[in-house]
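The structure appears below as C-alpha cells.
Just one protein chain is left out here, and the rest sit where they should.
Moving on to subunit A:
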Amino acid sequence: MDQLFNRKYIVQGLFIVIAIILLAKLFYIQIISDKAFLSAESNVLKKKYKYPARGAILDRNGKVIVQNEPVYDLMVIPNEVKPFDTLSLATALDITTDDVRKNLRKARAKSNYQSTPFVKQISVQSYARLQEIMYRFPGFSTQDRTIRHYPDSVAGQLFGYVKEVSNDDIEKSEGYYKPGDYKGKSGLERSYEEVLRGERGVINTVYDAKNTPQGSYANGKYDINAVSGERLISGIDIRIQKLGEELMLNKVGAIVAIEPATGEILAMISSPGYDPNLLVGRDQGNNYMNLIGNPYRPSLVRPIQGSYPPGSSFKPIDALIGLQEGVIDPNTTFNCPGYYMAGNHKVKCEHVDGNISMRKGIARSCNTYFCHVFQNLITRNGMKNQRQTYQDWRDKVAKFGFGSKLDVDIPFERPGYFYNADHYDKVYGKRWGYTTVISQAIGQGEITATPLQIANAMAIIANRGYYLKPHLIKAIGDKNQVKKEYIKKNYVGIDAKHFEPVIDGMQDAVNSGWGTAVLSRIPNIIMCGKTGTVQNPHGKNHSVFIGFAPRDNPKIAIAVIVENAGYGSIYAAPIASYMVEKYITGQVTGSRAAGVEWMKKQNLLPAIIDKTKKVKLTKTDSLNIKKTDSIKRIKDSLILKPGITSKSVVLKPIQSKPALVNNKPETNQK
C-alpha cells in the first residue's frame, strides 16, 4: 500500500521484543535463580496466626471491668496426622477416646489440609501435660489466644459477648475476618468491635517436603506482629452497677443513671441480668440457649429496649412546657376535687387538695393539675386549632428525646413510640381534641419511653435545659479519644429560669412532708425527684422513680423502673436513693443500710403463666381513666405492636397469687 505499511514491522517487532523480555525474566526466576525467592524444591510456606488480645475496658475509676485470660486451643492438620496413641492423648486432655475420634472426624470434615481446632480452650493442666508429649502426635499443635473475663460478673447485657465468626461474618467482612477469628456479637463488644479487636499477626514458617519446619521464612521479614486492641474507658461506676444489680435481684425492670454534666452513663441495670462470664468459653452455646429460653428474658436489654409509659414522671415536662409557653406561671393554682373531668370522663387523683399550686402539684403528683396544664396548652390557640397545637406540643416534648433513639453506644436500641397528630387522625378521623388525648398529660397515653430516655429527660432537668448524648464509653485508646458527638450540648428549647420552680416541686416530692417519696430522703443530700406508678394493663402496676441529686451541681440523674411492683414510692424510689447515696458518698449509711439488705431480698418476679392463655385486662387502681371505646381500640392495637408491650404478655403475673411477695407499703421502711 503506502510506505506507512512498513510501520507494521516496527509494531510487530515491539511485540516480539517485549515477549522476549517477559520470557527472559521468567527464565531467570523459574530456571536460573533459586536463591532470590523461596527455593523451588518443594518448600512450602505456612502461616500461623497470632491472635491479638482484645482491648480491656475500665470503669470510670480506673478499675478493670473487662479483661483477657490466656487459653490454648489444640489444633490439628488432619492429613499430617500419623497413627497415634489415642488413649494417651485422651488422658492428657481429660476426654474419652471416643471424643478423640469424633473430633478428628469433625476436623477432617472441615479441612484436611488446614489447621483446625481439635479441642478448644484446653485447661492449663492439660496444656502442661501436652507440652511433654506433643512430639508423639505429629499434625497436632497448640494455638494460644485470649478469651474475655469479666471480673465483677455483672452487666452482661452491656458488655455483650464475643464469639467465633460465622461464615456469614466472614463473607460480609470482605476478607477481614478469617475462620478462627473472634468478633463482638452484642453490647459494647459489638459496637466497639473495630477498636477492641486489634490486628491479627502472622508468622511464616518454611516447611520442607517432609513437612518438618525449617525455621522462619526470610528471617521473619514478612511476619506481622499482632497488635492488641484499644483500651476503652467506660463511664460506668462498677460499684453502683453492682449495687443496682443486687437491689434488682429477683425483680424485673431497669435502672439507668447518668452524669448530667457529661452524658456519661454511670450505671445501666437490666434485670434480670446474667453473669457475662457465662457466655465465654466452652459452655457458651449451652448457656446462650438457656438465656434465650429463660421466660424472664434476661437477654432483653431493658434500659434501651423496654418500653414503658413514662407515667407521672412525665409531669415535670408538662410543667416546663406550660411555663415556657406562658399558659401557667409558677404561682398558677388549679382546684383539685380529687378528679379531673375530660369531657364526660373522669381522671382520678390520689387526693382531694382543693386549690393546689404547681410546686405542690408536682410534689403530690396531682393528676388534676397537669390535666389542666395540658388543657391550657392544647387549647391556647383556640378549640379549632387543637390538632396543630397538639403537634406543636408533641414536637416540643420530642426534643426531650422521646419518640426517637438516643443513639446510645450499644446496639439494638428502640425508639419507643409517641403519637403525633397524624396517628390520632388515623384513629379518630378529624374529630379529636385535648379531652380525647388527655392521658398524654400524665404520661399514660400513646407514649412509651425506654428507661434511658426517661433518665435522659431527668438529666435535662438537672442541667436546666440541655443534655449530652448518653454514652457508655467516654474515651478510646491510649490517647483517650472522645467522640465529638459526646461533647455537644443539645438544648431542648426551655429557658433556664423555668426549671427552678419545677425543681422546687421535685425537691419537695422527696424532702417535704407532703411529697410522694419522702421515705426515700437521703441524709445530707438534697435529691429532687418524682415518683410514678405506671399503669400496666397486664398486671400489677410498674413502680417508677426518676430524680437527680444533689439539687445544685447535680452529679447523678437516675430512672428506676420495677415492673409489677405497685407504687413508685415503695420500690423504685428507695432503690434510686440507695444508688444515689452510694454514688455520691461511697456508701449507704445508718438504718438505710438495712433497707438495702431488705430490698435485695424482695422477690417481685411475676409468676409465669402459659403463653397460650388469653390476656385478661385488669382494671388498675391508681389512675383510673375511663376509656372511650376508641381509646380501647388503640390500646388493644398497641398491645399487638412488637416490643415489650406484647412480649410482657408472656410474663403476665397471676393476680394476687402466693408466688408474689407481700407488697404492702408498711413493710417497706421504718
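To be clear about the criterion, a contact is a pair of C-beta atoms (placed from the backbone, for glycine too) under 8 Å apart; a residue touches a chain by one contact, two chains touch by 3 or more; residues count from 1.
One rule holds for everything that comes next: contacts and distances are computed from a predicted model.
S.K.: For the chain omitted from this view, which of "ABC transporter permease", "Protocatechuate 3,4-dioxygenase subunit beta", "Cell wall polymerase" or "Nicotinate dehydrogenase large molybdopterin subunit" is its UniProt protein name?
M.R.: "Cell wall polymerase"
S.K.: Touching the hidden chain in the complete assembly: which of A:22, A:128 or A:341 does that?
M.R.: Residue touching the absent chain, from the options given: A:22.
S.K.: Tell me, which residues in subunit A touch the chain that this view leaves out?
M.R.: 1, 4-5, 7-8, 10-12, 15-16, 18-19, 21-23, 25-27, 29-31, 33-34, 36-40, 43-45, 47, 110-114, 221-222, 224
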